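Of the protein chains in this complex, all but one are displayed in their positions.
Naming follows writing order (A and B), and every chain is counted from residue 1.
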Amino acid sequence: MKYLALAAAGLGTLTAALLLGPADVPLGDIVRSPIVWQLRLPRAVLGFLVGGALGVSGVALQALVRNPLADPFLLGLSGGAGLGAVMAIALHFPGPWALPLAAFAGAVGAMALVYRLGLMGGGGEGGELDPRVLLLGGVAVGAFAAAITTAIVSLAEAAELRNAFLWLWGGFSGASWTTVWVMLVYAPAPLVVIAAAARPLDLLVLGEEPAQYLGADVRRLKRLVYLAASLLTAAAVAMAGVIGFVGLIVPHLCRLVWGRLHRTLLPTAFLTGGILVVAADTLARTAVAPRELPVGIVTALIGVPVFAVLLRRWTVS
Amino acid sequence: MALRTKAQALAHLRSVGGGFFAMRRWAHRTHLAGLLASLAAACGTGGRSSASRSLTLTDDAGRVVTLAHPARRIVSLLPSFTELLFAIGAGNRLVGRTTWCDYPPAALAVPSVGDAIPPNVEAVAARHPDLVVLYRSAQNTQAGSQLERLGIPVVVLDLNQLTDLGRAARILGRLTGRERSADSLARVMDSIATPPQPPTPGPYSLVFIVWDNPPIVIGAGSYLDRLAALAGARNVFHDIRSPSAQVSIETIAARDPDFIALLSDSATVPRYAARPEWRVVRAVRRNRFLLLPGQLFGRPSPRTTEAVHELRRRLEAAR
Partner (left out) sequence: MDGQLIVAVRDLTCRYPGAARDALREVSLEVSAGEFHAVLGPNGSGKTTLLRAALGLLRPAAGGAGGAGGRVEIFGRPASEWSRRDLARVVGVVPQREENLFPQRVRETVLLGRYPHLSLFGGVRAEDRDAVERALTACDAIELGDRWLWTLSGGEYQRVRLARALAQEPKLLMLDEPTMSLDLRHEMELFELVRGLVDARRLGALMITHHVNLAARFADEVLILADGRVAARGTPAEALTRETIERVFSWPVAIEPFEGRPQMIPLRQRKDVP
């Protein structure tokens, strides 16, 4: 029943995303219209993939750092991506893909730095990843990257640089079939890694030591899950900028509805994240036409009240 | 945290106002513009000595500004103000400008006080000005009150629409004692901004694109909207009342402008022109880009007539 509702919601939002938009496309032309084929469809598919990736990373990272407030962007990735984007503009990297590529490189760089810090914190035994240090390191690296970004922006006297911030909060204007294919080729590997870790993640929620007694190879698990979730988020930020709240709220939402076992949590978080983002983006495109709202604001506007209602229902029962 | 960062990003954007790209993102300010301005210098012979020479006027922020004598050491914190001051023959009174003030060439000889985003109060004060001309924006409010606390007179002016030029010229004329040349400039500006007959809708349509991802376009709240109309081109986003707004590529494609106009000192089309999602827009496919130099088009200025002619020339050349 709950799964049926989810499938219906998925189909409904995707259909709405294809049918609705500021341009009038007659129903008969839906299949042939370049507006649908080149703009709405790739945008909806990319939104679904990015939302799904954020939902899954959120679930995995909250279990990994055992902190219900963890958000994929908390781990320094948005700061790194912003720095990458600003560098791309400041150094005039050529080509239409310079910005997303540089943002991806920045996010991965931040991830590597945080990972390195996380390893240093692990009691010196050579290679134990400490989730607390990951969190603190993520915040620190993110703030550091943001500081460098701001420094570049204020020192370089090119107002164009300030627009890099706009890009960072961009949303899905950059969606095309190329981006969809990139995501389709890229995302499965980290997704499979996280899916394979579903059961160990259930154990990890009890704490690292209890998880080991129940058969989880915690050391390997933490590394794989951290890297996979971060790489997913880095791709998401390169494709669509920082879309807040999805990675934070979707995991909790799914936990409230489907329980806390990751075997059901991960796929439902993927679908719910996708649905939330596509719905938010459709609203962002149509609600205040001809203008458009930043999609991150709409995800928060939809996600937070839904979350509050569910939270209330759950605490009452 | 995410939201706070976003707010910061937007604050940065807003503050671009004084800069090279004067395509600004101030929302909700159209209604306020100009309402507070008043030229009626209700001269209360207020107590000070040499009352005959003292000047009192109300600026666009509704503040009463009193000068003991016409300003002799002026710091201008907006390129448009700098151009206006030179145009009314008060350029030699300038002792400070922003890094963006690059016209007329003589302005470059004036010492810079930084990018003024936000104004560096110490650098401004170090020029010992007897008048600071500040653009009216939320970001500049603090700098304004700080300068006043240092005893430096500050006048705060609007400058968003072409219609603001005439009024600003007259106020600057009064403050510098160059009312006559300011008035003749203002009359020219007013006749351009509000011509006797409304400009007939031109044969062309265009969109001003400020940024591509997310797409941000110019609306009716910006001087560029009127500038395009004067040149005979209809801004396809004239229905958006704010100076600029985020829209989707789909909306741009649906409005199907003949030209894509953007402020750019480069001669090459922007790189997003090669991206598949943008090629849904007909003008992008046909490579109909108008690359407008920032110095002339990037701000409302006394050279508006020149800008209008230049835009019309380019539109006709591209036909």
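Note that a contact is a pair of C-beta atoms (placed from the backbone, for glycine too) under 8 Å apart; a residue touches a chain by one contact, two chains touch by 3 or more.
Computed from a prediction, not measured in an experiment: that's the story for all the values here.
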Omitted chain's touching partners, listed by label: A
Touch with the omitted chain, as defined above, among A:T150, A:T178 or A:Q212: A:Q212
Of A:L203, A:A238, A:L253 or A:L271, the one touching the omitted chain in the full complex: A:L203
Missing-chain contacts mapped onto chain A: 66-68, 123-125, 196, 199-200, 202-203, 205-207, 209-210, 212-218, 255, 259-261
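In this text, only the chains that are shown with their structure count from here on.
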Between chain A and chain B, centroid-to-centroid distance (C-alpha), Å: 38
Residues of chain B that touch chain A when the two form their complex: 1-3, 5-6, 8-10, 12-13, 16, 19-21, 99, 115, 117, 210-216, 237, 239-240, 245-251, 253-255, 271-277, 279-280
Sites on chain A touched by chain B in the complex: 21-24, 34-35, 38-40, 42-43, 71, 73-74, 78, 94-96, 98-99, 146, 153-154, 157-160, 162-163, 165-171, 173-178, 242, 244-245, 285, 289-294, 296, 300
